[in-house]
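Some notes on the structure that comes next.
One chain of protein is taken out of this complex; the other chains stay put.
Each chain gets a letter, A, B, C, D and E, in the order it is written, and its residues are counted from 1.
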Amino acid sequence: MRRELLESGRTTHGGWCCLPGPITAEVMGRAGFDWVCVDTQHGLIGYDVLPSMLQALALTGTPALVRVPWNQPAEIMRALDAGASGVIVPMVQSAREAEQAVRACRYPPQGERSFGPMAPLMRDRGFSTTKANDEVLCAVQIETRSTLDELDEILSVPGVDVAYVGPADLGISLGVAPTLDVVEPGHLAAVERVLSACQEHDVIPGIHCADPRGARRWRDMGFRLLAVATDVRLLELSAAEAVTGAGLSR
Amino acid sequence: MRRELLESGRTTHGGWCCLPGPITAEVMGRAGFDWVCVDTQHGLIGYDVLPSMLQALALTGTPALVRVPWNQPAEIMRALDAGASGVIVPMVQSAREAEQAVRACRYPPQGERSFGPMAPLMRDRGFSTTKANDEVLCAVQIETRSTLDELDEILSVPGVDVAYVGPADLGISLGVAPTLDVVEPGHLAAVERVLSACQEHDVIPGIHCADPRGARRWRDMGFRLLAVATDVRLLELSAAEAVTGAGLSR
Amino acid sequence: MRRELLESGRTTHGGWCCLPGPITAEVMGRAGFDWVCVDTQHGLIGYDVLPSMLQALALTGTPALVRVPWNQPAEIMRALDAGASGVIVPMVQSAREAEQAVRACRYPPQGERSFGPMAPLMRDRGFSTTKANDEVLCAVQIETRSTLDELDEILSVPGVDVAYVGPADLGISLGVAPTLDVVEPGHLAAVERVLSACQEHDVIPGIHCADPRGARRWRDMGFRLLAVATDVRLLELSAAEAVTGAGLSR
Amino acid sequence: MRRELLESGRTTHGGWCCLPGPITAEVMGRAGFDWVCVDTQHGLIGYDVLPSMLQALALTGTPALVRVPWNQPAEIMRALDAGASGVIVPMVQSAREAEQAVRACRYPPQGERSFGPMAPLMRDRGFSTTKANDEVLCAVQIETRSTLDELDEILSVPGVDVAYVGPADLGISLGVAPTLDVVEPGHLAAVERVLSACQEHDVIPGIHCADPRGARRWRDMGFRLLAVATDVRLLELSAAEAVTGAGLSR
Amino acid sequence: MRRELLESGRTTHGGWCCLPGPITAEVMGRAGFDWVCVDTQHGLIGYDVLPSMLQALALTGTPALVRVPWNQPAEIMRALDAGASGVIVPMVQSAREAEQAVRACRYPPQGERSFGPMAPLMRDRGFSTTKANDEVLCAVQIETRSTLDELDEILSVPGVDVAYVGPADLGISLGVAPTLDVVEPGHLAAVERVLSACQEHDVIPGIHCADPRGARRWRDMGFRLLAVATDVRLLELSAAEAVTGAGLSR
Partner (left out) sequence: MRRELLESGRTTHGGWCCLPGPITAEVMGRAGFDWVCVDTQHGLIGYDVLPSMLQALALTGTPALVRVPWNQPAEIMRALDAGASGVIVPMVQSAREAEQAVRACRYPPQGERSFGPMAPLMRDRGFSTTKANDEVLCAVQIETRSTLDELDEILSVPGVDVAYVGPADLGISLGVAPTLDVVEPGHLAAVERVLSACQEHDVIPGIHCADPRGARRWRDMGFRLLAVATDVRLLELSAAEAVTGAGLSR
């Protein structure tokens, strides 16, 4: 997934899985997104169910990312061993932390990933550590005010493929109530700061969106990796619409 | 649930769970439906996960029905022991089969339900077999052409609370391609036949709907228990809309 | 388990598992019961978790029975293939039904059990169909009034090892509120009727008890296979005692 | 799967899954078998894990069969709704039972399958009931002596695609110790009887084999659908070989 | 839960879940405890089953705490996202570690909790980060000798709501065999040291008790948050009593 993204300059749109289980994952994988991310940070998804969700996504042919619970080598490596095409690493706040994330994604000599890619070896007979290092995407999340001061250092770390903005957390750290609809000027300036730094450092700018409308706004501004919808939210909203549509007054 | 439905004459609208797992069940339970049915016939849901889904629905305060895989006493009793407020029994084709379904729902002397209501005993300190017999809803599905000839006998069986039309199966048995949108005249006549028989026999007429629009049509016609949306379909459609809405052309 | 029970004339006391999961099963298996029964009829236990519960019981060295959801060959055979030492079959109401239960427990020529004993083959290198036929216990539950009239026929069926009284269901069918404390005269007479018929037909009399006190009463009367405690009830009562013991007044 | 098998006259070789879980299923699906059968009769596999195993097999592109626990409509329909390409139905002993199996596999007018193909609808946008009726394979197991007398009637039932010999059960019913190595003359004669009846009735002859050697024997004789290896047995044998190969003497 | 505890000065008694699964959790939640803690440190409970256990506890209306496996931000945040009302953090040994625990419990500006409260958002439509910061309880465990020297610093950290004594670990670090019955003078002195420090710093003193008797002792001494019973121990003891009570001599 990585090489193609880096070389094509393409903008991609993703779906987000917070519901545990391989059937919902297959539904998300078949919806037409460019990629689907399984969220093991805020989604209610543990490691026991993750491999089957990645099987379900592989079945649909949609590349799968995993948002790991935290910037820890074991979490990153286990997601990749289970078949993820890349990871989104939350709360990266310094160049040192970004390096740590990158090194967990790459086999030596580029990093320190431990060898044991159980699912990839099953699914790709041409698997090699070199190819894996080329293909595994490493996205770091930029989501606190203090990180903005470290931005140039973070984006200069080789192997940081994507800087992914978490607008809700970034907002909270700026004193704004949590929202994916960025309207407060300071909040917006912070997002734009990440975007311009990405463009300067040739890193793909990514952002978590509230919905397709939000996604279009950021895409027009230059963001290239956009999460446009989350399974649990889609289900909540569409179920509520069904209730309303049926004229229920309960 | 049963007594209130029977006495109030109220029309109710339900949600349908085909996705296994208690988190999706909680989402459906919070959407505002009058009841939610966990489908263990066509949904990909086995008995191991069912009790936790019924816990999730109980948490939301929304009454839970279970569509059992088949008209078998053990399936009906186990769903009730796990906390269902009632069952929808597929493919009931004769008065004898309807009686069998009813008897599995009721303790003696009205039926043959075996005693061991593990979840109900936990959740209702006032539980009694009499109260359970009063409250457990028994819906039988009318979904084949040949059943129409048995309709009066079936609806005359004491304890058949709801006759629930499965339009897709009913259609297939009439030579119509499977659909919840009933337009073919013979198909529509069959649905109307069930409705009028229900009215005659004082049985609640129910029907499986494609969506809220469909639900409104049947409600206006007199149906009183309507399934208006299914989780897997809601997720599929809303995810597809998100993809379209984001202007993806993949 | 069967041969020893039949030949020794020993009275045995069992524990009852209604909670799903292999850890609770191990706790019950280590408590000192002569056997433990996993209840897949009224317990909230499906077939996916059953094999691991039988592993846990095997680990403790305590023989495991399974109460199957219903008198169906597949349910009986699958419990045995997963490692049960015998089955308790609910709601057996005639000699024909008893024969059906027995035949599902025994390989030809004594019965019709299908060959594929996955867990037994792993755990017993000396496994043979003859040995299995000798060792698998078949208990039929006597729990409705009408069954009392069929008792002699049922207990005459070769291979019916135990007649297991379900006092709650038996009581309900006699018009008594569901209880394991048998005090109503007609209720008691029915239980005694099963006991004497067992003694006449050389079948082991068994009974489901409310607690150890109840068990002692029935044992003194002659019952030989007694379930004396259920995991969910033990946990409920002991937790309530802990709350009271701590002087909580909530 | 069905049409191709019926029209090509091809001989196919399958793998057999008795171990629950989607990872082992993926391994079996990638081994190179023509099809893989998930055994929910003798395998320790319940309905909760089945859909994820069928996802895993779909991921490998290997057609998946399911051996259902018993000849019951709900079991057959649920396996198909979860994505199986066909079913193997155990212990079919008469034409009536064969018809029942076939009818559960086919939508009206050929049968009585209820509509709700959740997994097939997701995976095949061209799904139709007609196509499903064409493609779903129905194999009935011939595994008792008495069935041999009904063979012509059974194989004359339209829609019985495969007669699948279970040599172990067939042997037991003939008084032979359970084995997949058929050497006893009466046992062999029974197997040959099924083969010739298949050839006469234009039904695909299938058989459960002990290992590849056994498979070659039956194939040379004319069997066309052969299960050549079972996951649990492969793992047992190869692990034992590893222990021996390492020179362990434990 | 937090504000009420802090403001009321009330003493509360809790139950402890070490058995995985939502049914046991519901039983514990219904027993009458003021709160129930799901132990993911020493209980055999992973993250896949935790959300359903918190659903079960929510169903009972009993506030749920989670003892996290270790003082790591991701563990704390995931427990809260799954619906816990607070956390108990093991092995906190310094003010810096206490701060880290507190910061993981609170959104900015009080802490660094990342935004994505999936279960709380479903269950509380009035959810806000401010309210969450007010309500989420943070208990740090005091359980090593060396920690006693840091006690004043630890209890001075704003947001440390409870200092929870783990008597077994504290004992071991003092050279006493692991026990919840604190009798050794040095052991007792250490516990009293924590109590008096709590009173001085206006932190709620909590302690893990062997049983209700032990709880009463500590409560009389001034402890205000007491775990009085653990599911696995309750089940072990009550099952053993049942065996003894039945007069088994096995």
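A few notes on this one:
Note that in this section contacts are C-beta pairs under 8 Å (C-beta built on N, C-alpha and C of every residue); 3 or more make two chains touch, one makes a residue touch a chain.
Model, not experiment: these values are computed from the prediction.
Taking every chain of the complex into account, the omitted one touches A, C, D, E. Interface note for the absent chain: among E:172, E:188 or E:237, the touching residue is E:172.
Note on the undisplayed chain: of the listed residues C:23, C:89, C:140 or C:180, the one touching it is C:23.
Listed residues D:5, D:44 or D:119: the one in touch with the omitted chain is D:44.
In the complete complex, the residue from D:19, D:50 or D:225 that touches the missing chain is D:19.
The omitted chain makes contact with just one of the residues D:5, D:28, D:155 or D:190: D:28.
The missing chain lies against subunit E, touching residues 18, 20, 39, 41-49, 69-70, 72, 75, 90-91, 143-144, 166, 168-169, 172-173, 175, 177-178, 232, 236.
By the touch criterion stated above, the residues of subunit A touching the omitted chain are 46-51, 72-74, 77-78, 81-82, 107-109, 112, 114-119, 122, 128-129. By the touch criterion stated above, the residues of subunit D touching the omitted chain are 13, 15, 19-21, 23-24, 27-28, 30-34, 44, 211-213, 215-216, 219, 226, 228-229, 231-232, 234-248, 250.
In the analysis below, only the chains that are shown with their structure count from here on.
Within the list B-E, A-E or C-E, B-D finds its counterpart interface, over half of the contact pairs alike by residue number, in A-E. Subunit A and subunit D have Cα centroids separated by 42 Å. Spacing of subunit D relative to subunit E, judged by their CA centroids, is 52 angstrom. Those residues of subunit B in touch with two or more other chains are numbered 20, 23, 27, 30, 44, 46-49, 51, 72, 122, 232, 236. Taken as a graph of touching chains, this assembly has some other topology, since it is neither a line, a ring, a star nor fully connected.
Working note: touching chain pairs come out as A-B, A-D, A-E, B-C, B-D, B-E, C-D, C-E.
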